[in-house]
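Every protein chain except one is present and positioned as in the full complex.
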Amino acid sequence: MVWKDLLVERRSKETLNALFFFGLLLLFVFQFALGPDRERLAGTLPGLLWLGFILSGLLALGRTFVVERENDCWEGLLLAPGDKSAIYVGKLAGNLLLMLAIEAILLVLFGFFFNLDLANVLPGLAVVIALGTVALAAVGTLFAAMTAQVRARELLFPVLLLPVEAPVLLATVKATEAVLLGETLGSVAHWLKLLAAADVVYVAVGVLTFDFVLEA
Amino acid sequence: MASEPLIRVTGLRKTFGNHRVLDGLDLDVRAGEAVAVLGANGAGKTTLLKVLATLTRPTRGTVTIAGHDGATDPELVRREIGLVAHSSYVYEDLTAAENLMFWATLAGLRPSAAERAGALATVELERAADERVRTFSAGMKRRLSLARFVLARPRVLLLDEPFTGLDQRAKKWLEEHLASFKAGGGAIVMTTHSFGRELAVADRIAILAGGAIALDTPRGSLSADDVHRLYALHAEDAS
Amino acid sequence: MRRLLGGVTLAGLVAGLVMGFAIAPREATQGNVQRIMYLHVPSVWVAYLAFGVVLVASVVYLMRRAEAADRLAHASAEVGVLFTGLTIATGSIWGKPTWGAWWTWDARLTSVSILFVMYLGYLLLRGMIEDRERGARFAAVLGIVAAFNVPLVHFSVYWWRTLHQPPSLMKPGPGTMPDIIVAALLVNFAAFTLLYVYFVTRRARVLRLEAEAEA
Partner (left out) sequence: MTAGNWGFVVAAYGLAAVVLIAYWRFLVRREKELQGQGSGVSEPQASVSGHPRSEPASRSPLP
């Protein structure tokens, strides 16, 4: 599954290119909306960063099953005998790779535009981002499969996903804030534990229920 | 032939909202038999195929394929069937060989390179194996989607308007392919809204109207004109 | 049976009102506004109860495919959203005289609001799917995800609000409440639970009738 999706993506390069551009635009929008004042931006930076991740994540995750829909392969997946959770894990892994790639790009752009010194905080930041991204992608993949066949899916997907991801967003923003201020990961251990718990719960629920989403 | 039919549908009903698409449909298909289901657009042909393929659950009634109930054991049913719908289930950005490999892997098969090449040769796509599906014609895509079943060897083929959009050569090829599938003990259900090549393959003709089979008759020596006369008669009756 | 339940519920609600307004005294620090608690706290309780029932019914539906379980989940989610809305509204009305603002990002109000939008999404999803069976399946999956999310929401919001500022704003600490107020609260808890059962059974019946009319 991962192999197939990556292959498709490499051939078309649609998603990654578009998302790169989207990330760049987001930065401009943030900058314009908040003004050029560095001081003020610094306080909102963790929030902005995750807002950027979430928005591009919504786009990327929402497209999870577009390949299937455009090629009418949805029913084919369904009809494949065997365990459907393998499809979920495959899609999740693909989404994770995609999102981490986008986030890496966004992070570099943020560092560049907002004059951040990322080198020192990178290890801590990487942990937070990785934990948060798994949680985002796990629920996102599941919900994308659910909304793929529904009317008004572009609307329904974020409407369902955002409230569910609220705790993840709170945790990641707070943890990112601490890391950017130079605090150790230990000081935000409770947030990291919450994120880890969310990761475990979301992935487990996803694996267990994906069968029911896909089947008809 | 006193054996249990390969496909047995009893009292099938499927509703969408307030609309009963299928209502009280019965159908039996035996091994080595091909049934052509004729019906107007919107008569429920595709819905029938989807229910047979375990893609949607019946509202009422049962579908049994090779002794497995589609509602309770969809996995077992899925091992026995091959569905070729309007959509061809191929990824446009992958090559023919990659598509085949993907679907085989998903089905839990581990075909050797020779087997894969053999399957592509069976559907006469060996020369296009490494070309992207995007460049294929409709006939080639349909052949490719059939290639999956050369590997998986289902006992039941479900075809949604299989001859539509194919050129003469592809039609002839499909006809022969279906005939040999039948000869190998497989059962075929195919839908159509107007008879062409289907007549040659079908052993029985079933007219779908008013949500049920209005007429189920051996093809015998019926001509396409006869079938259409029957269709007009029974479809109007039911509606 | 149903009339009996309705009657008992009504009696319970009346008893709750009497307890809350006539028998329980004016609370010393908050004054009469505290009486909103008799409405607010049982509403939260019913909301959590309802979402717990959604979880159980969803799991049962996915395992057994019993349509009754699906209807129970649907009815319970709807009633849950109703009471969550009430919780937020009454909390907000309580907040105005107490904190001087209709809305503060208080930990409880925030987490209840997240639940509100989460389950509103659940109802939205149900409304958007034509195929009854598929709608039931997807809703069940969402009901499970949402329920497992409840503790995560709770902790995250609690830490978010309280870790960097003293957690002093709203503490109707049970230890400090006079017995009579506790008693009034308990009566209202019971009455609201009955009301929940009454609403859910009725709503589930309506859903069954709708399904039968369609089939």
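Points worth noting:
The chains carry the letters A, B and C, assigned in the order they are written, with residues numbered from 1 in each.
Everything that follows uses one rule, which is that a contact is a pair of C-beta atoms (placed from the backbone, for glycine too) under 8 Å apart; a residue touches a chain by one contact, two chains touch by 3 or more.
All values reported here derive from a predicted model rather than from experimental measurement.
Among C:59, C:93 or C:190, the one in contact with the hidden chain is C:93. Of the candidate positions B:64, B:145 or B:191, contact with the hidden chain is made by B:64.
Within subunit C, the residues in touch with the undisplayed chain are 1-2, 17, 26, 31-33, 35-36, 39-40, 43, 66-68, 82, 85-86, 89-90, 93-94, 96-97, 195, 199, 202-206, 208-210, 212-213, 215.
By our rule, only the chains that are shown with their structure count from here on.
Central chain assignment: A. Criterion: smallest distance from chain C-alpha mean to the mean of all protein C-alpha atoms.
Farthest chain from subunit B (centres taken as the mean of C-alpha atoms): C. Mean C-alpha positions place subunit A and subunit B at a centre distance of 40 Å.
For the pair subunit A and subunit C, the distance between C-alpha centroids works out to 31 Å. Multi-chain contact residues of subunit B (touching two or more other chains): 56-57. Shown for subunit C are the residues in touch with two or more other chains, of which there are none.
Subunit C meets subunit B in the complex at residues 130-131, 133, 214-215. Contact residues on subunit B toward subunit A in their complex (touch as defined above): 50, 53-57, 74-75, 78-79, 81, 83, 85-94, 98, 102-103, 106-108, 132. Chain contact summary for the complex, subunit A toward subunit B: residues 1, 3-4, 7-8, 11-12, 67, 70-73, 75-82, 87, 215-216.
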